[in-house]
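Take a look at the structure below.
A single protein chain has been omitted; all remaining protein chains appear in their positions.
As written, the chains take the letters A and B, and residue 1 is the first residue of each chain.
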Amino acid sequence: MIKDLMPFVAGSYGATVIVLGTFALLTLLRYRTARRLLAAAQASRAKRR
Amino acid sequence: MSRKQRRLWIVAACGIGLSTGVGLMLFAFSSSLSYFMSPRQVLLKHPAPGDIFRLGGIVQVGTVVKGQRDDKPYTSFRITDGQASIPVVYTGILPDLFRQGQGVVTIGSMAPGEHEFIADTVLAKHGASYMPADVEQALKKAGKWNPKFGPPPNAATWNDKTPQQIEAENQGSQPQ
Partner (left out) sequence: MESPLTQNYAADTGIVTKPRGAGAWLHRYANPGRFQRLVTPILPWLAGFALLVTITGLIWGFFFSPPDWQQGIASRIMYVHVPSAWVAMNGYALLAICSLLSIVWRHPLADLAAQEISPIGAGFAALCLITGSLWGRPDWGTYWVWDARLTSVLILFFLYLGHATLIRAFDNPQHGYRAAAILGLVGVINLPIIVFSVYWWNTLHQGNTISLTGPSKIYVTMLWPLLVSTIGFYATFFALILARISSAIMEQRTRVLLLTSAENSGTIALDTPS
């Protein structure tokens, strides 16, 4: 008989926050890097023309 | 036929072939894909004493007995599927959701000689319905449901009513 259910509930919500938070952070970083590098590549090409 | 159409037909043909194959396979292995046997299946198959298998069903109302055997506390009850029932003896801690009228899966084997199932593990099965505690109290007070005798009444009768409404309906229909 398990009396204290809190660790299981908190663990589930904690796992959710960790998984979704990690995905969100990695995606945001990747998006901003991709955007910055593309802008740089286009700028360097425009300069060369 | 264009290449795209040809590829579409190939995919469709593969899909039909694959799903037929998988379907037949699942049908063939149906008995081993089931997690537990019902009491009726057990009585038909007669597993040899000592063979470990899983027996599942509903804990029959009024059969739960707690006692001592060889100085160890045990619980005995009958598992039923509505058609047959098998007595089960279990020594150990029962899960939270274990109660009369509740679904349960037990792991163990038949005792030698006796028509009794010795369970090493008892797992509780959860029903598909979710009901707050106060709604359950109201249904019980209104005499519409006794959890001992199985699953809650049709969800449409309670899933959008407040506990007060459920109790008020009772006063209208059957005055005490």
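In this text, contacts are C-beta pairs under 8 Å (C-beta built on N, C-alpha and C of every residue); 3 or more make two chains touch, one makes a residue touch a chain.
None of the values given here were measured: they were computed from a predicted structure.
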* To do: Considering the entire complex, write down the shown chains that touch the omitted one.
  => A, B
* Asked: Tell me, which residues in chain A touch the chain that this view leaves out?
  -> 2, 5-6, 8-9, 11-13, 15-17, 19-20, 23-24, 27-28, 30-31, 33-45, 47-48
* Structure fact -> On chain B, the omitted chain is touched by residues 2, 4, 7-8, 11, 14-15, 18-19, 22, 26, 30, 33-38, 56, 94-97, 99, 103, 105, 121-137, 147, 152, 154-156, 158-160
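We adopt the following convention: only the chains that are shown with their structure count from here on.
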* **Approximate Å spacing (C-alpha centroids) for the pair chain A, chain B** => 41
